[in-house]
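I'd like to ask some things about the structure below.
Only one protein chain is missing from this complex, and each of the others stays in its spot.
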């Protein structure tokens, strides 16, 4: 940690800070420049986290040197993490995985048919929401337990592992019993109790980035899960809240290579929720693969007009199939495969 | 709801939409302009919420006419709502209330002393965090139940009603038993299960605006609580996430008069969390009162240097007292009182 | 235009609005719903642009139906516009063009060598800044006229057409005389006098999107140029200002397909300025091509460590060459070529 002092800082103030650093077990290192005195704190700066050094008399600003997360960092673990979500389905390696399915689980028949269609086109994981977090209390909130049953049955029929969202710590045990991947939605990225809860299970977690979360905060939320013992975390970029209203959110594809540099965790992209418009899903899915994502998550519906949730952003199976063909070629162009 | 058609829309497409509207119980009203055909849907447009009309063939865009919330709206209830949080402490009337106290509850002695100081200076409600949502799993997470006990004891000593945050649906019963106001923090504004849970109690709720929540979403989250039966909702503006890094967040004081226009609910402002810097708290507290807030929430600590949480944004009792003097005069200037 | 009235609107207020619409040459169309009266204004709603109907008594909100731009719209011109910037170099067709070169023109020798390198690797246009808009008055501001000379000489040596920025209406004549494409930088996207000035020349204009410009505003700025008579506009997405600090800006690749839907103009992407970090340039250049961009603009420097401007985001020729190989394959995967 670097502590920059005000030009007006007195020796007494400097000593007060030095004492505090020593008290916290750090070695102070004073550097007197022309315009400022600077104190470096050598040692584990995480000891200083709860110390509001910024308000000590004479301090101008405090600049941390180390990232606040540890277990998720590339520094902690150099090799890419590979998360096996079902026998032979490994996320984070050379193969790029495609998760597809309806926004919300609606009926058994519809779900199974969509699952068959996407499987045939090359998807390797089935998505579907049973618990739906909705902005309005008057919107369809999902089939809940019944939805989980339908997903389990669709998996039985197709062999596709299933990913579904969990929104309440009280539901984690049930969902973890049945799903192959527990999804934490964007709105719950900083629901720390939920993170802690899923951190207690030996089950892959798909953690979506919050709409206004920095990459640092995103990685800290992953750290919550891993710190609790569950290392099987897959990250998912799904768009930031910005001033632009032409799309629901602004997909931040830069986050893919940035996170690849900072962390060993796999990262996928969800172009459906990011844009909220089906006609943008295909170009952005292609872009996500080209940017280096380890997978994508796409909403597919047989009849988007009748979807109970987010029909605007769902594509039909024939479009999905055509897209898969393009994605395969793009993956090859950058030395990967789908 | 207004449905704007593409210039290329065919009669068949127009009829398909008309049929769908009728099916949903709405009366279609077609208007043929020079450049566009427009269909108005007369009736309760909330019936159309789950209909993805935007993707019907021939549709260019869909524009809702009504706000998606109802019970929180000024249209539903014209008079200002007044929430009584304890005997004689009413939020939303002529009197502006000041909630003050430490960010986190630390020790019984410290809490009680702060409570006495702020009471003497004119605060009418004591704040203090027992459950702390923190970005990092390695930060101090609060004293939890023990913190609640300390708050109860501080109330016994000073008579100040207490407000404290609840972060998990499983803790609501306990906190509701002891606190006078249940606080829902910014990060949990769209934790819908938590909103639904507090909606089931007859206890005032202080709902903080999420960092990236629009005013519409903020009001929809309040609607979740009221729709469940709990009408005692107090809103709290505490800053938006923007590109500016000089402050932790950007306090949106425009939200105060905007929300006063749209809703009957009281709204207060938290300048401490919004800015994250103690030296900005006083000018923004003054501005909040001048903008028409029904109250403010301010962090006060006897010794910010030693605070376990957010010491950077806490002010000392003497500064708090001086601020209260200014706030009283500003309140008078606009026909209110503190 | 749709005018939604308040529930409290009186017949007198309704008539006042109807009179105003007629006065502006529009046909009012009143629709009385259960909760609101709505007035549609049939005719050329651009007549109403300077009418502040939103503040007429009884009005709740005003919703425009048509986009405020016209000449740039896909509705005005269905086919893609193709801008020929030099003999045989056409932007907007099947071929994706790569513009490459240093951020700032520094020396003749360096520029020419970079030009030769990028040409050999497949670039078809040379970029280089002679007039540099810099946040600080103390930063290098470019070689100005001398820089233009160097660019002209580099073109003579390599045959590559040149694109360079113009920042002052007083310089447009000079730059237009020598450059093949006039670049308007992001900070000048709403420098309307500059837009009007370049609109008066028969010379391609590369218009960069402002950091906080909506797509609507971006297209309106293009409209300024075209309305003045110059139809040769090429758009360029180069990142939005958001809360994320890991990258300089947040590249908005969704803008590519969104703009393709709204406008006939070609659009390219600049991953160098968007990210500000050279190691992100390649993955995002790939993503831009995959998303459907008509070209990319990339900073290349022989020795980024010694660059006078933005060395952080420049890639070296060998990296550029490797990237071109990948881009070619991605272009093929989506039916285009480089």
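Read from first to last, the chains carry the letters A, B and C; within each, the first residue is number 1.
FYI, a contact is a pair of C-beta atoms (placed from the backbone, for glycine too) under 8 Å apart; a residue touches a chain by one contact, two chains touch by 3 or more.
Since we're looking at a predicted model, the values are computed, not measured.
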Where the missing chain makes contact, among the chains that are shown: A, B, C
Of C:191, C:230 or C:272, the one touching the omitted chain in the full complex: C:191
Contact partner of the left-out chain, one of C:220, C:267 or C:297: C:220
Chain B residues that touch the omitted chain in the full complex: 212, 214-216, 240, 242-247, 250-258, 261, 274-275, 279-280, 283-284, 286-292, 326, 329-330, 332-334
Contact footprint on chain A, counting only the chain that is left out: 2, 4, 7, 29, 31, 33-36, 38, 40, 42-44, 63, 65-66, 75, 241-243, 245
Absent chain, residues of chain C that touch it: 46, 49-50, 52, 54-56, 68-69, 133-140, 167-170, 187-188, 190-193, 196, 210-212, 217, 220-221, 223-224, 227-228, 241, 278, 304-305, 307-312
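Keep in mind that, in the parts below, only the chains that are shown with their structure count from here on.
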Centroid comparison with chain C (C-alpha atoms), farthest chain: B
Chain closest to the assembly centre - both centres taken as Cα means: A
Centre distance in Å when chain A and chain B are each reduced to the mean of their C-alpha atoms: 26
Separation of chain A from chain C, taking each centre as the mean of its C-alpha atoms, in whole Å: 31
Overlap residues in chain A, where contacts from two or more other chains coincide: 212
